[in-house]
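Before I ask anything, here is the structure I am working with.
A single protein chain has been omitted; all remaining protein chains appear in their positions.
Presenting subunit A:
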Amino acid sequence: MAKIRTRTFFRKGVWEENPVFRQILGICSALAVTNLMTNTLIMGLGLIFVTAMSSATVSALRKITPERTRMMVQVLIIASYVMMVDIFLKAYLPDISEALGPYVGLIITNCIIMGRCEGFARNNPVWPAFLDGVASGVGYALVLLVIATVRELLGFGTLFGMHVMPSGWVPWTIMIMAPAGFFMLALFIWVAYELEYKKTQPSHGDK
């Protein structure tokens, strides 16, 4: 029972209600941090942590949180987790913290987290809320990683900083600039919708 529910959470978070290409949330960071896979991975992990923990906390406090001030309470909870991530990165991964710049701090304004707190955690027990947060975060991180793979591969010829392209590789300068973030995100959404369209229209394909 519990296992099936876990699977539903993840199916929803990663595909059916994926925050990035379904709900078009968290776009700023998706555009900004996806030019290097390492940065993207760290950002994704940070977001998973914040989303999961704040969902769980909001859910745990849901009965004693007054309806009127709940937004403020949520923001405070999210902000404290974001601070944790930020301080952790500054202490242990200073290079990446530098590269991510303000975007770690800006996780707090990431609509995904607020959306999960408001839309799910507020009315549900702790464990489902936690799972829901993890699933949404994973959905976000996966999309970003796919985009970052293409951008880093074409823009630098590397993956996680390791050279994978042949030595004569000409880097595609535009891929590491912001416009490529837009192209790749648009392309990703396009392809994802196309796949979904095919799935929902069985008569379309021939079996």
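Quick notes on this structure:
Simple rule for what comes next: contacts are C-beta pairs under 8 Å (C-beta built on N, C-alpha and C of every residue); 3 or more make two chains touch, one makes a residue touch a chain; residues count from 1.
Keep this in mind: contacts and distances are computed from a predicted model.
Selecting from "Glutaconate CoA-transferase subunit B", "Extracellular solute-binding protein", "Putative spermidine/putrescine transport system permease protein" or "Na+-transporting NADH:ubiquinone oxidoreductase subunit B", the unshown chain of this assembly corresponds to "Na+-transporting NADH:ubiquinone oxidoreductase subunit B" (UniProt protein name).
Of the options A:72, A:87 or A:174, the residue whose C-beta touches the omitted chain is A:174. In the full complex, subunit A touches the hidden chain at residues 170, 172-175, 177, 179, 183, 186, 190.
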